[in-house]
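Structure first, then comments.
With one protein chain removed, the remaining protein chains of the complex are shown where they sit.
For clarity, chains are labelled A and B in written order, and residue numbers in each chain start from 1.
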């Protein structure tokens, strides 16, 4: 009985195996895991369906567990397209010559990071980070992921720039929560007193009523910088046919499914180029994340 | 090779000499009984001889050397591992061939334990284990038998039956025995060992039990 079941399972999985290898030319993409996975999977399954219908090839989204894993998968040609942050995009394009940033959200031209604090710290919002120096010194602080632009690179840059110290010297304890949602939850719960996160995640959670504003508030906003973008490998045309890159670009720029756009949340996708992210590259080199 | 001439046999343990130097010449057809007090060096001598004849002998050591997890059949079959190819031996380990099965069963029948063929030796009694080691030596079928107290755990009739069998199957043998009567009955030459030296060497028809008792 058990054997019979196992045999059936084996045969069916063998079938899946051959089916998968038959359609080897699947267009695969990924995204940096900057938010809760359930949200990401829901959002990018939608994108996969949309792209699949627009491009007439099978499109698959694979979730990854870290920013570096997204970059590696892109570099290793296991995915051909990725929704990167500013920093991970710069890293990826440096590692894959010929790859290009093809589209970004309208909001990504001028992205911001929010510094948030648990209200028990008594820290009041300020316009200048320098005016918060005394109150922030010696607090506990969490970044998002180690490879995040809005959750690590930019906040670290401003901490160093304004306070003239390494984060781990300035704060009593520095952590990496893993993603923006998690940063929000940890500061809200008081596990960390202060944190830095992607302003879009904050705004969306706020709009959805998921933030206890009595427990956590925004205390400072960084100046604007370029962030997220869709990046595609340079060799997709050889694999998927001439003009494929152009078709992907157009498909992304023409995406007007409001529900899908809101899930990012972006109002629209607009063209992007590698040069748009020069400021990010310079900042990363300055604080020693890029060689 | 069935008789041998060994000289300069020595063995030391912890810097102290326990055997020799001694010489021993054994002719084909001789059935030698080694007698002497326990600790006199009989077991060591048997080991030495075993090494000297390049292990070309059927050995029954005092501690039997059985593979406890294997059944009786395989322990006996081990006596002829050199006669077959590796794959034959490997297949036999999983599923013995009927020819070998019959042969081993016949042998065990003579030792009165053919019904134990598939019992792991770990679950046998002391006397049964001893008979398995003897069966292995018989199956090995070397020209010389070297046995160290092979009947110490066997009762009267079975002890005689085994000694008879050994005498019949091996032209030449060296058997350490503490039972003097047995030695006189089944061997034609008695070598007495005392403090690692040969203290007595006579054919058994010239000796009586009391002559030998002086060694003890």
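Operating definition for what follows: contacts are C-beta pairs under 8 Å (C-beta built on N, C-alpha and C of every residue); 3 or more make two chains touch, one makes a residue touch a chain.
Assume contacts and distances are computed from a predicted model.
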Undepicted complex member, UniProt protein name, chosen from "Alkaline phosphatase", "Cytochrome P450", "ATP-binding cassette domain-containing protein" or "ABC transporter permease": "ABC transporter permease"
Selected from B:82, B:155 or B:205 as touching the chain missing from the view: B:82
Given A:46, A:167 or A:190, the one touching the chain that is not displayed: A:190
Residues in chain B touching the chain absent from view: 54-56, 59, 61, 63, 65-70, 74, 78-86, 89-90, 93, 136, 140, 142
Residue numbers in chain A that touch the chain omitted from display: 2-3, 6, 9-10, 13-14, 16-17, 20-21, 24, 28, 36-38, 62, 64-69, 71-73, 75-79, 91, 95, 118, 120, 140, 145-147, 173, 175-176, 178-179, 181-182, 185-186, 189-192, 289-291
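Criterion: only the chains that are shown with their structure count from here on.
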Where chain A and chain B are represented by their mean Cα positions, the distance between them in whole Å: 80
